[in-house]
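Worksheet: the structure to be examined is printed underneath.
With one protein chain withheld, the remaining protein chains of the complex are depicted in position.
Labels for the chains are A, B and C, by order of writing; each one numbers its residues from 1.
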Amino acid sequence: MMANRDPAAAMSAAPTLTGGLVGSVLTRYWLDQDAVRHWSDRGIVGAWVEVEVALAKAQAELGMIPKAAAREIAAKASIDKIDMERIARDIASTMHPFVPLIHQLEEQCGAEAGGYLHWGATTQNIFDTGMALLLKRARPMLLAHIDAATSALAACALEHKDTLQAGRTHGQHALPITFGYKLASWLAEIRRHRARILRASRDAEVASIGGAIGTYAAMAPQGRQVQEKVGALLGLGSIDNANRASADRQADLVNTLALFAATIEKICEDMLFMQRDEIGEASERFHYGKVGSSTMAQKRNPSHAMNLIGLARLLRSRAPVAVESMIRKDEGDGSGNNVMDVVLPEVSILAASLASGLARLIEGLDIDAAAMRRNLAASRGLIMSEAVMMALGPKLGRGVAHHLLYDAAVESVRSGRTLAEVLGERPELADVDLGALTDPARYLGEAADYILTETKTAVGE
Amino acid sequence: MMANRDPAAAMSAAPTLTGGLVGSVLTRYWLDQDAVRHWSDRGIVGAWVEVEVALAKAQAELGMIPKAAAREIAAKASIDKIDMERIARDIASTMHPFVPLIHQLEEQCGAEAGGYLHWGATTQNIFDTGMALLLKRARPMLLAHIDAATSALAACALEHKDTLQAGRTHGQHALPITFGYKLASWLAEIRRHRARILRASRDAEVASIGGAIGTYAAMAPQGRQVQEKVGALLGLGSIDNANRASADRQADLVNTLALFAATIEKICEDMLFMQRDEIGEASERFHYGKVGSSTMAQKRNPSHAMNLIGLARLLRSRAPVAVESMIRKDEGDGSGNNVMDVVLPEVSILAASLASGLARLIEGLDIDAAAMRRNLAASRGLIMSEAVMMALGPKLGRGVAHHLLYDAAVESVRSGRTLAEVLGERPELADVDLGALTDPARYLGEAADYILTETKTAVGE
Amino acid sequence: MMANRDPAAAMSAAPTLTGGLVGSVLTRYWLDQDAVRHWSDRGIVGAWVEVEVALAKAQAELGMIPKAAAREIAAKASIDKIDMERIARDIASTMHPFVPLIHQLEEQCGAEAGGYLHWGATTQNIFDTGMALLLKRARPMLLAHIDAATSALAACALEHKDTLQAGRTHGQHALPITFGYKLASWLAEIRRHRARILRASRDAEVASIGGAIGTYAAMAPQGRQVQEKVGALLGLGSIDNANRASADRQADLVNTLALFAATIEKICEDMLFMQRDEIGEASERFHYGKVGSSTMAQKRNPSHAMNLIGLARLLRSRAPVAVESMIRKDEGDGSGNNVMDVVLPEVSILAASLASGLARLIEGLDIDAAAMRRNLAASRGLIMSEAVMMALGPKLGRGVAHHLLYDAAVESVRSGRTLAEVLGERPELADVDLGALTDPARYLGEAADYILTETKTAVGE
Partner (left out) sequence: MMANRDPAAAMSAAPTLTGGLVGSVLTRYWLDQDAVRHWSDRGIVGAWVEVEVALAKAQAELGMIPKAAAREIAAKASIDKIDMERIARDIASTMHPFVPLIHQLEEQCGAEAGGYLHWGATTQNIFDTGMALLLKRARPMLLAHIDAATSALAACALEHKDTLQAGRTHGQHALPITFGYKLASWLAEIRRHRARILRASRDAEVASIGGAIGTYAAMAPQGRQVQEKVGALLGLGSIDNANRASADRQADLVNTLALFAATIEKICEDMLFMQRDEIGEASERFHYGKVGSSTMAQKRNPSHAMNLIGLARLLRSRAPVAVESMIRKDEGDGSGNNVMDVVLPEVSILAASLASGLARLIEGLDIDAAAMRRNLAASRGLIMSEAVMMALGPKLGRGVAHHLLYDAAVESVRSGRTLAEVLGERPELADVDLGALTDPARYLGEAADYILTETKTAVGE
């Protein structure tokens, strides 16, 4: 699960001449290496082989093909013996992404058994079921990263349950919070995403073996049974509606991961702000030797958060095209398939990279409680104006109290004095304990309770 | 040129025939009028009034404000007495969308009770809870339209359970289906969307009264209780995490509606194809007097389907910006709010319009079974080549059978003869019943079963 | 539930306080009121009337229709006499957005001349040419706002040519700049957008009167001449290719406005940062009475910048759907038209609102040079490390110098001392004038020259 903790080792066999986000050495280190490997050509083609084997087994059990053929197929068909270089050449020459594999599998299994490979199936059945299998196996990797992130968030939230910080809205000091409250709010979003991802992913983890057009025509009346058995053999469900023009489950999953990405982007934007020189409330752990700039020796950039923001945007950009790819003609449409078959591995890799990256980001935070306190004071107590207003409200009325505080705030800004100083001059407040009223630690509402509740519920499924 | 330097003055002369998708008479007729009314200014402001009343009631029950004040507020505060023209003017002059309403409500309730309006709340609490309330009430309208559509689809699918049609993939004849099978597949997608919408909508239907920053600071330690009571009074849930920077539930709902839109767009694209002059398999009901073109008298355009496609695209276009609006700074960020507050009414109106439009489209279909049969014959029986291959497979081996059919297909295209004619000349097929093998009605697989199952499950929640 | 079954009836009670971004009083004040009026129903329908009049004139000049008819049409046809309420009702009942207008124009012109209205044209010719006319007239309004913004930027850039500020990359202090340099960089982007908008807008300002299918069949062999004359009469160009399935010019314009929006969003994000309590380098002008929050009396929110960010995102969200709407079937496709006819007015209004909003934002800036200086010092001189490194480079070599500065930066962070203090202890730097080397004012490069150049080129077309 701790996959990309040592990216260098993982990259050792990385090719140097290719490109693209996943293939290029210039960008590949942004990504979770387990996820990259999972979705490599060998990983994908391997899943197809598994589906073909399961199909033969299922059909043999139902008497649709000879039992001996299925045994032979199960024994001989193997991704390990597939010549991927030859696959590459044959795909390029036939312009078909699947037939070259079938040819090698037929050779592996011999003429007799090989003739029963892919029986009654069409290419997309294998692709769709293979995709479901890969998604299912990607899921625990993703969830483990998410759980690492939520654990880190929960631990940090508890640790900083009482660490005062300025709460800000519209970029301005609003009310005091604790840093733990901020973390618990992040945690809550991530927790909701986890549940969404679990649901959407399970919905998409279904075998789909409806044949050329979804009617099981070549396997009737046992088609749906074959599909169910294939699903059971692979640990997948069985699709209710096997037509090849429906991609709503897959688009739903992409959308769900896009929501998850947006939250991580939000968190990282907050991190960038808190790490700014003038703020300094939290920063990515620095170690001697880390270089921020080829020319500016002092730079301690929030590189990790910036990387995650870029990845999150790339993930989000896949959602609209995935949704658009649901719009398929008639009973099947290759344009839509092509897009979805490219997008799903990308978003799965990106989501895993974001989740593991978030875990590392939170685990590696340097937090400066003193800076938080210093910044909280930057608005000279004005951040406490609601607290004072609410205290005066019952006496003066809410409107009058708002007006009084408004004037005090203007005066504080004008003169540079604190809110307490300005208010202290008002005779009508003579009997009010301004010290207590303007103490941020006393105006945290139910934040601590919430942190306790949220960190408790942060336990999975 | 200095147009909006004085917006208040500019607004006073605002045209009654305004513009925009919702406001313009040129486009408004595309939309579901109930939904338009639901999300009108009066509808939205009315929801805010309800939230303020519920807030006062809840606080009075908890002893936070005087019971008499709450009673007065409940008795006096009313959208019916709100002067919307004055609201319009005051918003334009204050540049604040909410304070003008509070002023009128204070006048309605009198100084005494009015002073307890909006107690401990901030504008966005009212907006968010009001939005939840409006979404909750929009939901049954939307679901009723969806149910009308699924009923129409189910009825039509059953009626055409045995109506033969060419199944097509990649725009080419693939295998035969029935028209009922196509309809049942559409139905299945819509059914899945209904469940998604129900879930996502309920998630978003929560009261959120966390105060200025989500900590209930001004209402502690009873803040969460107030929120729960407000929720109960309005038929809403109570948000788990009241921070103002989380919009994942709302973005999830927008995404879910975008998926729904994509399916309707897919259906309408299929409709456009089936209505083409050369296809003529299904068309929008024509009535004498309907005009397709100002210059081409013969035009019977699929206007309704085209309109729905346009609306679906507009809805889909809102998803990325809604997801992006989740990325909010700190504890609250008006940029994100502004976007979401504009997008949610739009997508709710668009979704209702799409759902009711789909119902009418399906209810108003003219179906031409003879055309379907004629088109099915257009590929001269080639659509049956898999059927023949599967029958020959066990004898000849799947590969050889595929090769034989491939050659036969080439010859059929070359000579213009049917597949049966070409195959009839092959001596090795002398004992095969080609008539039966090339009869589309005998190669429908498990389509009929599926239609029966799907139309049965098409019953709600 | 059966809401839009009878849209005509439903429309009769249409609320005058409608909804939607443009129509709602809750959002309309965000928008440039001139632009809203320009794109109102009356504005759009008025443009169609002008096109019909120009068409008749052009055809009469070419002898295609009687000169008397054209004179009558020019004299009688007028938007001022159009009953817009009746148009609204008739559109809702006929479900056609144009035929109701033609009927009123025929009545205005009488049977004789009215029979020559819309001669050889189809609805979309009028819509497309009317859109071109409205875009052309919107252009000077937009450019004037842009020019106001660039003037304000140029003036402010010159004023702050020497106002020191921390230059930041990746959220961290990098090198010193002047505030004028930042402004000049914004100005440069806006200037480039102005040129792009001018080009794309002109490309789209073309009459397109190709008849039902773009071949001028009903006006041949004088069709293209008619189109040219119509263009000349309306101040438009004449489209080279009149087919109705091409929308690349319009999509190009939308894309161009989206780029413009992104720059304004960038500027406003910078403004939000500079206005933060801890930064305070620049802020939106405050006036006594402006209310930031209904509960926090102290709030001075960057409301204007936040509004503009929301509008910019809404504008950007229209680009993908505009591009998608270029994908039109055959020789014409209503789905694409519908979308584009909705999107173009929206983006035009949004762009005008952004441009005028930017002008006001810059004109209304409060700039705090002292805060800029204070923040510049926040990194204890580390912002000058490149300057020192470059000075030492020739002596020590660039690599060694980078290393020396790196260590000094680490020490400065550890000890809280300034860079100059830390470096002052190094014997090898004994003869170096550290005071001069760490003076930000001496390391501004060619910033001042650039500001002078950029502000000079900021003059139009």
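To be clear about the criterion, a residue touches a chain if its C-beta (ideal position, glycine included) is under 8 Å from a C-beta of that chain, and two chains touch if they have at least 3 such contacts.
In this text, all values refer to a predicted model and were calculated from it rather than measured experimentally.
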Where C:R71, C:R137, C:R196 or C:K290 are the choices, the one touching the absent chain is C:R196
Based on the whole complex, identify which of C:A88, C:V342 or C:L444 touches the chain you can't see. C:L444
Hidden partner chain, touching residue among A:R316, A:R380 or A:H402: A:R316
Contact with the hidden chain only, please: which subunit A residues? 7-8, 10-30, 36, 39-45, 84-85, 87-89, 91-99, 102, 118, 120-123, 211-212, 218, 272, 291, 293-296, 301, 303, 306-307, 309-310, 313-314, 316-318, 320-321, 324-325, 329, 333-336, 338-339, 341-342, 345-346, 349
By the contact definition given up top, give the residues of subunit C that touch the hidden chain. 106, 111, 114-120, 167-171, 174-175, 177, 181-182, 184-185, 188-189, 192-193, 196, 211-221, 223-224, 240-241, 243-246, 248-249, 251-252, 255-256, 258-259, 262-263, 265-266, 269-270, 273, 316, 319-320, 323-324, 326-334, 386-387, 390, 393, 397-399, 443-447, 449-450, 454
Contacts from subunit B to the absent chain lie at residues 166, 168-175, 272-273, 275-279, 288, 291-293, 295-303, 306, 320, 324, 375, 378-379, 382-383, 385-386, 389, 402-403, 405-406, 408-410, 412-413, 419
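The rule is simple: only the chains that are shown with their structure count from here on.
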Could you classify the subunit A-subunit C contact as same or different, where same means more than half of all interface residue numbers appear on both copies? same
So, in whole Å, the Cα centroid of subunit B is separated from that of subunit C by 30
Separation of mean Cα positions, subunit B and subunit A [Å, integer]: 26
Going by the touch rule set out above, which residues of subunit A reach two or more other chains? 168-171, 174-175, 273, 320, 324, 386
